[in-house]
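Below is one structure; the comments refer to it alone.
Only one protein chain is missing from this complex, and each of the others stays in its spot.
Our next item is chain A:
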Amino acid sequence: MAKVHTIDLINLSKKFGEDLVLDNMNLYIRQNEFLTLLGPSGCGKTTTLRIIGGFENPTEGKVVFEGNDITGLPPYLRQINTVFQRYALFPHLNVFENIAFGLKIKKKSNEEIKKKVTQMLELVNLAGFEKRNIESLSGGQQQRIAIARALVNEPKVLLLDEPLGALDLKLRKEMQIELKKMQQSVGITFIYVTHDQEEALTMSDTVVVMDKGKIQQIGTPIDIYNEPQNRFVAQFIGESNILDGIMEKDFKVWFLSKEFICVDKGFDKDEKVDVVIRPEDVEIVEEDKAQLMGIVKNVLFKGVHYEMEVQTNDYTWKIHSTIMKDAGSYVGLRIVPDNIHVMRKEK
């Protein structure tokens, strides 16, 4: 028998009134996986999470947990805990009481509760905060307490709904690393919802890109970035240049009235395709080595690189380069075959 997945979502659909928020979604989540649901607002990612948590019931389809159908089971009977957007800590309880909330319901002994809460506070780097008032804590600290409150119950799966959304950039980066570490040390499945593609790429084992209630692509962060399956994924994950092209034959693609060598194959002869080229993959070269010539329209300094727009005959390229060229200068562009990514057009 194949290994049982931690969670299987089978033909999941959800309607709010006439709105189809989830459209026949299928997904499995493995044990100890850090899986991210990524997409713009309204793509159905939070709804998916709420269905897994038991806060919404699917209109159609099943949620299977370790091989057992748990569709319709209320949240308090699921071995799943959630870190809510804006934390949802109980303001009338102190830090200790917040973390102990779930343990008290499970009727654990006072000693055990005390021991576990102390351990958790150490895990989230807030040892000694037991007696503190929730409202006296900073956003980052509240965030950690929310994670501790969920993890102390030793769930099989932890759901996180944009948990870092309310934090400032620096704190967010720190928490990303910490969360990833925590997930590795406690060894449980994390299902993480975010609209921040960078966050998704940094932390996840698997990224699920969603749009309009449908899964657009499932893959590792590297796959998703390097091999986007369609225009939506290419545009949503990072910046990209997307051009209309024609696949002449295997390893030969035609765009901007020129033939380029690529590494893609298996398309029909003269099939219309989308060609994706990442801004950092366009090299600025001397005229004799160039495949295309263009004029720099504007330049922005971004610290690590310059961000330029370069106009060639009928396309304005987004280019990230460490070479500085003044606006108005005439430059050569080159793209190596490995960096040309060809996608089938969406029907």
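The rule we apply is simple: a contact is a pair of C-beta atoms (placed from the backbone, for glycine too) under 8 Å apart; a residue touches a chain by one contact, two chains touch by 3 or more; residues count from 1.
The rule we apply is simple: contacts and distances are computed from a predicted model.
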Undepicted complex member, UniProt protein name, chosen from "Fe-S cluster assembly protein SufB", "ABC transporter permease", "Dihydroxyacetone kinase subunit L" or "Membrane protein": "ABC transporter permease"
Contacting the left-out chain in the complete assembly, out of A:Gly53, A:Gly140, A:Pro221 or A:Gly294: A:Gly53
Listed residues A:Lys45, A:Lys116 or A:Arg149, member touching the removed chain: A:Arg149
Residue ranges of chain A at the interface with the undisplayed chain: 53-55, 74-76, 80-82, 84-86, 88-92, 101-102, 105-106, 149-150, 153
